[in-house]
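Have a look at the structure below, then the notes.
All protein chains but one are shown at their positions in the complex.
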Amino acid sequence: MLMLKLLQAAASGVVTGCIYAMIALSVVIIYKATEIVNFAGGELVMVGAWLGLLLVGYFGLPRPVMLLAVPVVLFVLGAAFDRLALGRIARRRPSRRLEHATLVVATIGLSNLLKGAVRGIPYTQEVRRLPPLIGGAPIFVGDVVLERQDLAIVALAAVVMLALWAFFRYTLPGKALRATSQNARAAALVGIPVAGMRMSVWGLAASLSGLAGVMLAPKLLLTPDMGDVVTLAFAAAIIGGFTSLPGCVVGGAILGIMQNLVGTFIAPQAIAVTPFFVIMLVLLLRPQGLFGDTVGVRRV
Amino acid sequence: MLLSPLLAWVVPEYLLYIGNVLMMDAMLALGLDVLLGWSGQFAFAHIAFFGIGIYGTALLDMRAGVPFLLGMPLSALLAAAIGFVIALAAIRLRDVYLALATFAFALSMQWLIRTWDSLTGGPDGLRIAAPALFGIVVGTDRRAFVPMAMLLASMLAAMLHLTRSVLGRSLAAIRDSEHAAAASGIDVRRSKIAAFTISAFCAGVAGGSYTLFGSFIHPDDLGIWQLVQVLTMIVVGGSGSIGGVLLGVGLIGVLPELLRLAPAQWLVWQELAYGLILMLTVMFLPLGLRSVLRRNLRTTVPPRTRRGTPTMEHTAP
Partner (left out) sequence: MTALFSIRDLGMRFGGLLALDRFAMDVAPGSIHALIGPNGAGKSTVFNCVSRFCTPFAGDIVFDGRSLLAEPPHRIVRLGIARTFQNVELLDRMTVLENVLVGLTSHVPRYIDFLPGARRIAAERHAVRQAEETLDALGLLDWRHATAGTLDFGRQKVLDLARALASRPRLLLLDEPAAGLRNREIHQLDRLLVDLARQRGITIILVEHVMQLVMSVADRVTVLNFGHRITEGPPEAVRGHPAVVEAYLGRDAHA
């Protein structure tokens, strides 16, 4: 019985972990490229989820179209934010340190802007849920119950993450992005358009968040506050070391499983606080995470 | 400040309420600015320290009979002590981690208040009993106004003192260039920990002051959204200067009250408005409204010459 509960918790954990991992990836690629923690990451997820619901539930578009449209729209949103707000701030620099705080504040502004905008749309004033991506009877593996939709989520996440990995590894734009995030000045010297690269990173990150939102939407009630899920992504990213992409994936899985175990074996109320404790504990004991390099520790 | 006793008897109760809220906001914002505007660090824990101030003062008074004049400083010291410990742990890490660690701390503190219902009333909120000052029960906006003004005045005096102290100058230096500061003999780590501790103390005082006129507190009032409101005040007014912060508090602090006068359906757009104000300000006025006002008041070059020495170009001594 205990074993079954454990396995079931682990299975559900992997599913939610996949979604956390995607949001974490979105946060981490922005951090790697620009050294900004994107506090609007959760709101991009929320916008993705609502957009998906709007396209399917209100406009009645087929799901595959929605799955393509959401990342595209969010790409534009993310790139526009970088171009209009961040680029502008980065160009004028009253002082280097102040600039960093200002950029973080800008993402907090975006977070409230998106939340407020969604709250203001009449369609969102009723709590809704996106219908499952795939219906059908659950599948049994031994005694562990697996929802078809969960399998679809894991599969989709795996495809997206593999595609992302291949993109960074094998394509020219992907390599240019990596070069820019490692050394912007050197990248500029070899002719990579750095500003454009930053914009693409924001666009890419926003698409990832949007897709995560679409995957999260059938599992959660949709509210303008569902962006709070970003805390889980932060925790996943920190477990992984905050600069490591594979670290995000492992961190997401660890966190998802941990939450389910805490919910099953400790107390349901404790689920909510798990990510906060994870963040604080990891930062206290092993700030570089499981995979991160030692850059976590400051020089001065 | 001298006018405050007079105002307290003449002005209608509702305006006094706004005045009290603004004074509390000012204390909260001044504290956050020590961290953000002076030392250039970003931290979310401020709202948690505010909560410690409120719940600490109220519960000490209600459960243990500790009077406000003792309970409020005690709560503020508790906030400062916790702030010190967090800073000690987070300061050796990069800025990002300070933001993330304090983000997690703020949310777990909110969770703790909501979950520990036997002490805090949990999700039902806490009805705050009116504290007494020198045997007089305060509790109303009219009676709280003068003590609030005195609290704010002392905090302002302390802040002015701080800006002129070695610590204040060190923090400003760290904000502008950590390398130049360290190379000039400033202990960067220690100064940042001091800033964090002072900032937490101010938040604790602001929280304690709320019990003077507030009668109810709910864990939902201590979230990231409330922090964003304080942040907006600082950014809009101009971080790193006491005048700028007060300006921002005056402008942004009255927004919720103005919105209350507006038709009810407008309230939905409040969050959007804050987000927009925040973003537009950092985009177009990185130094806040203060910089616009100052541009006209003070020209930096050519300089003022106090002794009337003519401007000469000589580099060698």
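Letters A and B name the chains as they come in the text, with residue numbers starting at 1 for each one.
Just so we're on the same page, contacts are C-beta pairs under 8 Å (C-beta built on N, C-alpha and C of every residue); 3 or more make two chains touch, one makes a residue touch a chain.
Fair warning: this is a prediction, and the values are worked out from it, not measured in the lab.
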Original post:
For the chain left off this view, which of B:175, B:192 or B:290 is in contact with it?
Top reply: B:175
Original post:
Of B:70, B:88, B:183 or B:262, which sits in contact with the chain we cannot see?
Top reply: B:183
Original post:
Which residues does chain B use to touch the chain missing from this display?
Top reply: 161, 164-167, 169-170, 172-173, 175-177, 179-188, 240, 300-301, 303-305, 309, 311-317
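The definition used in the following text is that only the chains that are shown with their structure count from here on.
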Original post:
When the centre of a chain is set as the mean of its C-alpha atoms, what distance in Å lies between chain A and chain B?
Top reply: 31
Subject >> chain B contact footprint on chain A (complex, rising order) >> reply: 31, 35, 37, 39, 84-85, 88-89, 92, 94-98, 100-102, 104-106, 108-117, 119-120, 231, 234-235, 238, 242, 269, 272-273, 275-277, 279-280, 283-284, 287, 295-298, 300
**OP:** Could you pull out which chain B residues touch chain A in their complex?
**Re:** 36, 40-42, 89-90, 92-97, 99-101, 103-105, 107-108, 111-112, 115, 174-179, 182, 188, 225, 228, 231, 235, 239-240, 268-279, 282-283, 286-287
